[in-house]
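Only a single protein chain was left out; the remaining protein chains are all shown in position.
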């Protein structure tokens, strides 16, 4: 058993009692053995349909509060590989606004409370996958993960995060699968140096991908993680403990084996864009200081703003392989949950 | 055979001839034996996959002119439980505006006439499920059910209402399943007293749920139905014949075994909101006069406007069980149609 058989969040007294053996996938804390999960994922990559009966007569509901392409499709493929039924529901487009606050008189824009929505989903599905984003306005609210927590609390079935306000664990698992796969293909036995670098962007983006990557990498502990960003872009320390924190990109990139590129908005000046410094874009020139580093990005990536064409079209980019591994990450997680 | 083997609406001379044995599910009039349908539903609740081969190589098309969450998901789960293929199509979002009027020169906003759309759907699907709403502007037009009728007339395959302008039969069947299940669990052999009460809301809502509930309950005749609403909110008498009609909520609630809460707009002053009287909200205090009544609502429900938190979070609420029974209602209906 690789996933913890307990809930991600403490249930309130009145929540539906979870059946014994159920669990969730909300953060790295739900995983007991990362490498075993990676092994499972790589086994599925070799033989995608080996567990096609496992999900028979089981249905996963995939609820989107926000748009998604890779996560939606890769999770859908993964679930079908396991023989599960998949029902996709775009809450933001096909449904109505949900209320998450307790005690509200619901005479405004929200038509349904998450208490009812989650409990009813718990009747229709065997597993509930949720995608939600932060507001980037109220830091405490976003970091309380109240949306995801309420689904966990009320659904009464396993909940899988397809990215929440502050974390994106399916992405991070795929990232580790990719790093291990690439590193082993190279026959390396030492720890790789992995550098996560901030890069410029025109929009204020969530911290969920970098938070989660840092959290998983620090927990995994089979790579040395350096995080480099302009002043003011430091991530919340809870996630980065154990990583080397830098502000000089050229220095950080030196001898890197993997460069993980990502933009995020400021945690300190919450949700703000503090820099648009184009010199942080990853180019071939920048990569010269690395150890022929493989370049990763969770996608979508804005070309020639975050990463230059020459890098994405060149031999060091593994962003497509990384996105491909999303299927096997999701399949390993779902397999654990329904297994 | 529990569903009538004939059409809900009289076909026009030019409509495609329905194959022998086909039928529809548009209102209670399509059902010959409610209790037998309830039996089937409760049997599916016990063994959801017992008829998984029944729907093999059969496809249900689910067309939405209006948003839906519970109806869409529960019907989708039901169809898959029967082994049917499901294709969901949000006409309002993924397609284009349909024309329903005859003889129009279509040089405006509508790109396709229902005559073509329905006939083509009849070629692609084995069963066609439709969701549409009333305008709440033109009462005669809404109550003619012309949208649903035209799909029945032209599709040439069985049509299932997933809520129409004036009725919501899948909801009503789930409601009766829920009442019978709860009442029998309590070991009761007498008729329960069921009170459907109007409650306040901020939006003008259709009469389809209360119309349909009244219609099914009066036809079922295994419960005593009381309907209570402010003056001016009386439903069309066609649906309520046999029910006790009241205007005093406290009096009506006395000794109720089930309280069915719902807002609707006026039928008389068509589509209008005549009252927003907060004293009609269902609270624990209100329920004291009942016989420990179970509280029902079709959902979505606006908390602390229609029903108080204390009720929805307390032991008398069965709204989640009721929503869960939507699956078995839909499964029993689809099973009858394709069986």
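Note that the chains are named A and B in the order they appear, and that numbering of residues resets to 1 at the start of each chain.
Keep in mind that, in the parts below, a contact is a pair of C-beta atoms (placed from the backbone, for glycine too) under 8 Å apart; a residue touches a chain by one contact, two chains touch by 3 or more.
Treat the numbers as computed from the prediction; the structure is a model and nothing was measured.
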Absent-chain contact - pick from A:54, A:77, A:204 or A:274: A:77
Missing-chain contacts mapped onto subunit A: 48-49, 52, 64, 67-70, 72-74, 76-77, 80, 90, 93, 202, 299-305, 309, 312-313, 319-320, 323-324, 327
Contacts of subunit B with the absent chain, listed as residue ranges: 14, 57, 59, 61, 85, 87, 89, 91, 93-96, 99, 102-108, 110-113, 115-117, 119-121, 123-124
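By our rule, only the chains that are shown with their structure count from here on.
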Between subunit A and subunit B, centroid-to-centroid distance (C-alpha), Å: 39
